[in-house]
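Just one protein chain is left out here, and the rest sit where they should.
Should a chain be cited, it is by its letter among A and B, assigned in written order, with residues numbered from 1 in that chain.
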Amino acid sequence: MTDASMDNAAEGARRTISLYADDDLTRKRNAAEKRFQAYGIAAIAAGLFFLIVLLVSIVGSGVGAFQQTFITVPVYLDEAKLDKNGNRDVEDIKKVSTFGYNPLIEQAVFDKVTENGIATPLAKRGDMKALLSASAAAQVRDTVIANPDLIGQTVEFRILASSRVDGYLKGRVKREDVERDKNIDAEHLDLVDAFVASGVIQKQFNVDFILGADASESRPEQAGIGVAMLGSFFMMIVVLLLSLPIGVAASIYLEEFAPQNRWTDMIEVNISNLAAVPSIVFGILGLAVFIQFAHLPQSAPLVGGLVLTLMTLPTIIISTRASLKAVPPSIRDAALGVGASKMQAVFHHVLPLAMPGILTGTIIGLAQALGETAPLLLIGMVGYIATNYPGGIAEGFLSPNSAMPAQIYEWAKRADPAYYERAWGGIIILLVFLLTMNIIAIILRRRFERRW
Amino acid sequence: MYDTPNTERDVDQKEIKIEARGVQVFYGTTHAIKDVDVDIEDKTVTAFIGPSGCGKSTFLRCLNRMNDTIDICRVEGKIEIDGDDIYDKRVDPVQLRAKVGMVFQKPNPFPKSIYDNIAYGPRIHGLAKTKADLDEIVEKSLRRGAIWDEVKDRLHAPGTGLSGGQQQRLCIARAVATEPEVLLMDEPCSALDPIATAQVEELIDELRENYSVVIVTHSMQQAARVSQKTAFFHLGNLVEFGETGKIFTNPEDSRTESYITGRIG
Partner (left out) sequence: MPVLWLILIVLVIGAVGFVIGRQKALGSAGGDSRELHSLPTYYGSNVFMKVVVPALLLMVVWLVVQPLMIENTISKMIPDSEIDAGSNLGLVMAEVRRAAEGLDNAVAAGAISEDMARNARADFTDMTTRLKDAGQIVTSEITQPILAAAQQYRISTSRGSLLMTIAVIAVALAGLAWAYMQTHKDFRARNVVEQGVLAILISAASIAILTTIGIVLSLIGNTVAFADLYGVGLLVRELGHEEIARIVAADPELAAKLGQDYSDIEFGMEYYSGWARSWAGLADFFTNLDWAPSFSGRGGASSLGIIPLLWGTLYISVVALVVAVPIGLFAAVYLSEYASNRVRSFAKPMLEVLAGIPTIVYGLFALLTIGPILMSVFGDNTVGWMQGQRAVLTAGIAMGIMLIPFVSSLSDDIINAVPQAMRDGSYGLGATRSETIRQVVLPAALPGIVGAILLAASRAIGETMIVVLGAGAAARLSLNPFEAMTTVTAKIVSQLTGDSDFASPEALVAFALGMTLFLMTLGLNVFALYIVRKYREQYD
């Protein structure tokens, strides 16, 4: 069978390999091996490097948004200006617009200059305007309207500084920049330095960023993500209430009851394709079906929730089916064996056992929906809309609102760089939510995971 | 052809190829091989037999350091091939494996053509300078693998398209192509039908001309048919090692006797 002569010829030519001495080829091959391994390490390192750069830029640029510069001054609430009639009637007081309050606040700041003996070329009360947020007057006015008895007294207020002052303290606004800036001058910055030294101006934790409403383009110091957070919350409620039952029902049918036929095949193909349809297409669907056709209100969290439900359903169905599949057939057999119907076997035994997996998948689907932006833009959740707290639960679902990622996008689009800090800060909050949801999912999985 | 154990087989003392002393293998905390000493001769077929899980395959994989690819596996003791300790730091396992080829339980041709399957080893070890050299090596190896006549007309067809027995002979040819000195075979016939098994066994007997062959087998008949030396493993211990004829007709250890008469297994 073998060619004997050839074998013998080969015998003489057999290479003898010494195990100890490396030859050139082996050295070359080992070098190639090292190189290849280095590529792998480099790839992992690149991935981790990008992650670190990403996290560092998020935290580095966003953490500033949680601090805001405030000016603490005692404001004399002059009766002659605020309540000319002197009867403390709220209706009368309301007639005084914010313009009436501005001089009082500016005067209060100006008094601080004299009080601290700060030498500044800014000799007029009106020069203080550049230090103050445009929202300061409204803040004081709201306090007075809420409590008219304060009129005539001197009350200490913590007032938002203007975004330029805030930016100066945070290093965003540099001295060389202000030459071209018509909102603030170098003299103002000198004054700010002096005020910081005397404790009038301070950076403090800013709870309004987390809980507050969006503000107009010119008042970045006032903007908060709280209303958009509520918008996201109401959307997630819709997504949870719709996608969990529908997803579970669909999965149970497909996994436990569906006969092998064309209809089932079609559903399966549809689900796997929908999972890969770009999210913006779901936005187009929402715009055409829910708003154009069904005339549901634009920008409403209800519509946002519906769109996100359709988008997350495939994800939830896929993970739910995996959990159902993981329950061994012996459980079903056991239930059927004691005379339970198929429906009873599924609902009494299989479903409870699969529940931890289903919940984990649902939370991950929700986290995905929470971070989604593109479809929301198409149904109108963009622009300056997250300005009012919803008045109740119905309004929460139906009145125009934004969502966290859409609010972040809105801020990123605005021209004032002060809004970039807000956008990064918003991302921190969004990521904290996502992280929490993922940790809950991991804990659920760890605690209840069962190996069959 | 080899149906009965041939006690009058050629049993001349031959050059010792592999010398193992005090070999211990641990998988994590499991002690898989306990203090095994064995000498494997050149140009001889040595069979490792024993019940499942006795460590015969593990020991086989120590001989070309295939266990290195398993993270939790640890080997102690000394294994020398031609006097070189293969667990020495200077030894490159890659070079060792070129010298000690291996054939596996299940035929595992690469998803490439028959030609490329054979040429793979020579290529990575730089055995051929020209295309003609490579063609020659491929032909020679396929002839040695006793499969040349069946595949010579379709060298560029995928190796996975062959039948199980052909695939296994292809894998043997592939192992031979790197010009090894020792061939390790881990139950090479367990996935084959009786006819393919007979063909492979015939091939093993021919390979003995040039190589030291070590074969792990489940089948005692196979060990008796193809080997000159037999080692019986039980629970990680080498119980008995000697001439195949002697082990099968007159074993010294009672455990060996029980195993070959079918009382333990």
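Some observations on this one:
Convention: a contact is a pair of C-beta atoms (placed from the backbone, for glycine too) under 8 Å apart; a residue touches a chain by one contact, two chains touch by 3 or more.
All values reported here derive from a predicted model rather than from experimental measurement.
The chain not shown here is touched by just one of A:F205, A:Y253 or A:F448, and that residue is A:Y253.
From the options A:S97, A:S216 or A:N270, the residue with contact to the unseen chain in the full assembly is A:N270. In the full complex, chain A touches the omitted chain through residues 29-30, 32-33, 35-37, 39-44, 46-48, 50-51, 53-54, 57-58, 61, 245-247, 249-250, 252-254, 257-258, 266-267, 270-274, 276-282, 284-285, 287-289, 292-295, 310, 313-314, 317, 341, 343, 367, 370-374, 377-378, 380, 382, 394, 405, 408-409, 412, 420, 423-424, 427, 430-431, 434, 438.
Considering the complete assembly, chain B touches the hidden chain via residues 64, 66, 69, 71, 94-99, 101-104, 106, 108-112, 120-121, 124-125, 171, 174-175, 178, 184.
We take it that only the chains that are shown with their structure count from here on.
With centres defined as mean CA coordinates, chain B is found 61 Å away from chain A.
Residue ranges of chain A in contact with chain B, taken from their complex: 1-3, 6-7, 10-11, 14-15, 17-20, 22, 25-26, 29-30.
Chain B makes touch with chain A in their complex at residues 81, 84, 86, 88, 90-92, 94-96, 98-99, 124-127, 140, 143-144, 146, 179, 181, 202-203, 206, 209-210.
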